[in-house]
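See below for the structure under consideration.
Left out: one protein chain. Kept in place: all the others.
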Amino acid sequence: MRYLWFGSYSLALLLSACSSPANRQAGDPIRIRWARDPETLDPLVQPNQNTVEAINLLHLGLLQLNFQTSEYDPALAEALPAVQLLGDSLTQLDYHLRAAATWDDGHPVLATDVNFTLKLLNCPGLPSEGVRSQFGFIQQLQLDPTDPRHFKLVCQGQAPEYPWESGDFPILPEATLDPTHSLRQFSLASLQQAAKTPPTVLLAFAKRYQTLSQGYYPNRVPGCGPYRLAGWQPNRSLTFERKATWWADRLRPAPLVLQAHPKIIKYVILPDDGAAMLALRRHELDVYPAMQARAFQRLKALPFAQQELAFYSSASYDLLYAGFNTRRPTLRDKLTRQALSCLFDPAGLLAGTQLGQGQRTVGLLPPSSPFYNDSLPLPTYDPACAAQLLRRAGWQLVAGGWRRPPAQRLVLSLRYRANDETFETVALQFRAAAAKLDIPVELRPTEATTLNHTLHAGDFDVFVRILKGSPSGFNFAPILHSRAVREGNFVGYTSPTTDSLLEAIVAAGPPARKRQLLRKFQVLLREESPLLPLFFMSYRLAADRHLSHLLPSGLKPGYSAAAIISSDGLPAAPH
Amino acid sequence: MGFWWVFTRLGRALLTAWGIASAIFLTVHLLPASADEFTLGEPNELGSAASLRTSASRQAAQQALRHRLGLDEPVFYLTRTTGPPVRWQWHGRHNQYHHWLSLLLHGNLGYSYRTSQPVAALLGAALVYTTPLMALASTLATGLAIWLALGLVNSPTAPRRWQTVVRTLLTGIQALPLFSLSLALLLLLANRDLLNVLPADGMGADYPPLGSMAWVVSYGTHLVLPLLSLVLAVLPQLTLPLEAALRQELRADYASTARAKGLTSWQVAYRHALPNALLPLLTTFTGLLPTMVAGTVVVEVLFALPGMGRLLAGAAATHDYPLVIASVLLTAAARMLALLLADILYFWTDPRLRPS
Partner (left out) sequence: MSVRWPAVFFTKVPHQLALGWLALVVLAGLAGPALPLPYPPTTPDLLHIAAPPAWSGPGPLHYLGTDPTGRDVLAELLFGARQLLLLSLPAAVAATLLGALAGGAAGFWGNRGLAVPWAAVPATIAAAWWVAELPQRLILALSLFAISILLLKSNRWLSWRYSASASKATLFFPLDSLVLGSATLLSAVPRLVLVMALAAGPPLGTGGLLVLLLLVAWPDAARLVRAQMLRVRTQPFVEAARAAGLPAGRIWWRHALPHACRPLWAFAPLNVAGLIGLESTLAFLGIGLAPTASSWGRLLSTLPQEPTAWWLVAGPGLALLFTLLALQHLASWLSAKQHAEQLGPN
């Protein structure tokens, strides 16, 4: 039996040695690594980021994010919508669809399709609760009887983000999903009411939609995007094939968001980072996005890497920060919070966990932002200052810790997501620094699902987490406004001054006024210190040297698959 | 013993599996963190989309989601209110447990919360990858363990050097967690710097056409690394107790009688001591059977195999309860059946133990 075993093993070795990995050939698919399966390709259910990426290849919305400029560019729409404020509570957005836009069967994309898509979002019985609340601000769509491609959206409220938020959804074909036009009889408002017992027509429609099973057979509902799903092996790989004739190919000049160069894009699902790294080195993978800092450095240092791979690093909008529970009596005053902020070591943590790839900041804005307040000093590790601030706040150092009359003791519990070495390093550093000052800190690594729950419940003193930002994100109300206390305002910070400042920032139009308000906001944040921003993280990408025009950026997913140009045999453009 | 005994034991096994699944059902549905958080997204992202969701619309979305998933009904037939006075309330048939049970009795394992796909289809797709690999690994491991244990015990006069080495190696493998073992194999055999002989990912992205010789070869080479790590991981806990039991048996009187009859030490060990030594360890060996449906998360994640372990890990992380409960049911049933098989084998081989 032992000979059989050895024999088969040597045979396997021999046979596999014959099939050694080869370099890229012209016409090979572009293989991109994903860490998890998209689970479903239904535009109504978007469980994770990979689904969003896949849907952006299959479908188009009115507007599409331009990865080069970090702004929204018109895709199905001809131009950005014309904004008109109606009264003091409504906004009207005026859209014109492109004349060249058609579905695969040649029929044009019309305003009725947009109308249908909006009603589909609000149809009861469909798993669209998430996106429904995202587009709940659109109250009505007014069709133009003279121009089938012209329509107006009426939105509730007057937020400045409406123009680009309204266009970020894939438009679905009415002819395929609703050939009998059964949704036309219902107005958008009536669907948004969410009646207790929906009419049978709607239930029948929902049932029909479910049986179509668009999530797993997206080719049954072809979108107007550049790609078609060629194959999907669940949890292993997805293959997208460029449509031979796509309506946007005829556009001159071709806008960046409507360019799709690769013939075949293949997403390979490799959940383990180490295995993905090995695959990249063996040329079984072409693009490896979202690399860890240490792995990135290690790969760059290898001798062959510089000839075969290209490395990209861009600043992202994800901020690592620590928050203090302002509802707790020990942390209610700002001096204590400022003192505790001095015990974090942002410079050391950035150097240690991210190998220096990242940006330190004084507030919630990245240093590259034009509204960054550079007159404020960066937060540093200063235990002497911390002790002094604690004394000023009324704490007294006695044997066994800090006490404040009448009966407060400075004992902290720090929560962070478990199973993540960055958070763990931050937590341990804070604990070691606090231990030097005789402040006991209890570390509570919490599983991801429970963490949100405990943060909502306020069951912590300090937490460390990552805040996902956006390039035009100047609306900090979700994390600091008193209205959001039960929602995203985990620190529980309520202050009328801050509330009005946040609202003014959102409403401010001219950049000069905005800069003034944002500077004031950053100073206020530093004073009050309900949270301490540590640093902005970087986004790293490694790709085969023959690929260019990846448009690496800090926006998810960090590259643009449709824009990749493969120049096999030719030297790639320097990044 | 006979058909009736097996039948009652089978019935009892399935009932226990159902009981375990019910206990898990009640536990997960009474947990505070809920499934809606993952569908509706995090509230405090700074993207403008999130800011546009008011608290009211978010509440409405949460209500709608809970209604669609059936989470707004009571969990069980009875609920107990805490606080004075403690009261019990009867809910009749409109509770989540009853719906789950009635679906189960019709053969329907439910639908996933995240994607509304039937759970049975998801489990089936994952089992296609897990079961052949684990079955092969279990068979190889069993055969190898028996062969190694016989080899380690076969020392007529003085222990050979290689026996001590192998024993130390096995203990070393036991000391390493499975991840380290698999990673070591991967870095050793699929690494450009060292031996670059085997592919890095478990199933490969580009496959030759199904059914051809090239497909068989490709499938085989892709399976070598996961198979190797699985076999090595489970080998020590099978071999070492078996070796100790064999040593025990070889000290007994019947063994000396057999040797006195003139049999070689190999024959004594293989024909006489092994069946006796194997019996108490039957449960350890049949314990490999449930892994055929449970899979191993570590190996599946490392080698990118879409198996049951990964499926369950993902479901537990996102609180996809129907999937979790269905896989617990499957695993518990497999475990009970493995125990039943061990008992049947036990009673079949040793007539003294049959229940009279």
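Note that the chains take the letters A and B in the order they are written out, and that residue 1 is the start of every chain.
Assume a residue touches a chain if its C-beta (ideal position, glycine included) is under 8 Å from a C-beta of that chain, and two chains touch if they have at least 3 such contacts.
All figures in this text were calculated on a predicted structure; none of them were measured in a lab.
Annotation: of A:152, A:243, A:431 or A:468, A:431 touches the absent chain (contact as defined above). Taking the complete complex into account, residues 12, 16-17, 19-20, 23-24, 27-28, 31-33, 80, 86-88, 155, 157-159, 168, 171-172, 174-177, 179-180, 183-184, 187, 236-237, 240-241, 243-245, 247-248, 250-251, 255-256, 259, 279-284, 287, 290, 294, 312-313, 316-317, 319, 324, 327-328, 331-332, 335-336, 339, 342, 346, 350, 352-353 of chain B touch the chain not shown. By the touch criterion stated above, the residues of chain A touching the omitted chain are 272-274, 294, 298, 345, 348-349, 351-353, 417-419, 421, 424-425, 427-429, 431-432, 442-447, 449-450.
Note that only the chains that are shown with their structure count from here on.
Computed from the mean C-alpha positions, the centre of chain A lies at a distance of 35 Å from the centre of chain B. Across the complex, chain A is touched by residues 32-33, 37-55, 57-58, 60-62, 64-65, 68, 114-117, 125-126, 143-144, 147, 183, 186-187, 190-192, 196-201, 203, 205, 217-218, 220-221, 224, 301-304, 306, 310, 314, 317-319 of chain B. Against chain B, in their complex, chain A makes its touches with residues 1-2, 5, 9, 12-13, 15-17, 19-20, 31, 36-37, 39-40, 42, 45, 47, 124-125, 127, 129-130, 132-134, 136-137, 159, 161-162, 164-165, 168, 194, 210, 215-216, 233-237, 266, 268-272, 274-275, 278-279, 281-282, 284, 317, 448-450, 452-453, 467-470, 472-473, 475-479, 483-484, 486-490.
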